[in-house]
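The complex is shown incomplete by one protein chain, all other protein chains being positioned as in the whole.
Then we have chain A:
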Amino acid sequence: MAIFANDTAPNDAFTTVTGVPGHAYRGPRGKDRRSGGRRIGSHVFLIILAIYFIVPIWWLFVAATKDTAGLFGSPAFWFDGNFAFFSNVAELFTHQGGIYWRWLANSFLYAFAGGIGATILAILAGYGFAKYRFRGRNGVFGVILGSVMVPLTALVIPTFMLLSQYGIINTPWAVILPSLLSPFGVYLMRVYTQDAVPDEMLEAARIDGAGEIRTFFQVALPMLKPAIVTVLLLSVVGTWNNFFLPLAVLTDPQLLPVTVGLNRWTALSNAGAGGEQVWNLITSGSFISVIPLVLSFLFLQRYWQGGLAIGSIK
């Protein structure tokens, strides 16, 4: 904070904008707004922050290229002479019958099935709440909005007990079905639909003879794309991240997602004897498992940067 206070103190930067024609509106956002000194301070602050946020990831990248001896014996933030990434990957294919790849595939299955399902339900419900006036609408929506504040982890133990009564504990469904629940997604979709889809357009489509389903698919849905991508990202990330639920409802090692699996390896490596210590597999496995999500965030920047703020801006 101190850096920041220093950084914005001088106000002479603003004076440079005055008198520049055509900058009356966008001016303060433009380049003219900032002059030399404060920019350097701001950039130093940002670089320090960026280093803090990126260094652990750099460490993971470096660690993924080392074998166990290298992990213990070489500098933490730089490569070992022995580049072991590919032999680690090969070992991931052989250790416990290549179960790591099974975990990774499970994570994909749970995240996409749960995330896509939750998104579809949220789109439909958000549209229903935003564009139809039906009896009980406000009451039901109020309950859903309130449920955003119910901590989902408080539901894990009762969900476990319920699912074990229905006999679907220890199956993929035990993770996927509860992941379909996304009250916050419904809230986001409702807020977004209300603003982005004008009632008049729906009315016009109906007058042109389109049924309710066609109106939804052909008129409303294309206008909801940014919100759909955001809700999809949030729910896929949510399911991909989930730890408590799969930890509770899955015991079969073949069904675990990669998060629970790697945590299990870590617990064994910490507790166990030499044969169970697979530190090099934990680091390279962790590194491989973060690549898909990091890449999708990089490629989908355009969408999430604005989308994540939906519902928070008045």
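General remarks:
Basically, contacts are C-beta pairs under 8 Å (C-beta built on N, C-alpha and C of every residue); 3 or more make two chains touch, one makes a residue touch a chain; residues count from 1.
One rule holds for everything that comes next: contacts and distances are computed from a predicted model.
Name of the non-displayed chain as stated in its UniProt record, restricted to "Betaine-aldehyde dehydrogenase", "2-oxoglutarate oxidoreductase, alpha subunit", "Sugar ABC transporter permease" or "Cytochrome P450": "Sugar ABC transporter permease". Residue A:Tyr132 is the one among A:Phe86, A:Tyr132 or A:Phe217 that touches the chain not shown. Considering A:Val89, A:Ile116 or A:Leu155, the position touching the chain not shown turns out to be A:Leu155 (whole complex). Note that of A:Ile99, A:Ile116 or A:Leu293, the residue touching the chain absent from this view is A:Leu293. Although one chain is not drawn, its touching partners on chain A can still be listed: residues 1, 4-5, 7-11, 13-14, 17, 24-31, 33-34, 38-39, 42-43, 45-47, 49-50, 52-54, 56-57, 59-60, 63, 71-72, 75-77, 120-122, 124-125, 127-129, 131-135, 137, 140, 144, 146-147, 149-162, 177-178, 180-181, 183, 186, 198-201, 203-205, 207-208, 212, 216, 223, 237, 240-241, 243-244, 247-248, 258-260, 262-263, 266-267, 270, 279, 282-283, 286, 289-290, 293-294, 296-298, 301, 304-306, 308-309, 311-314.
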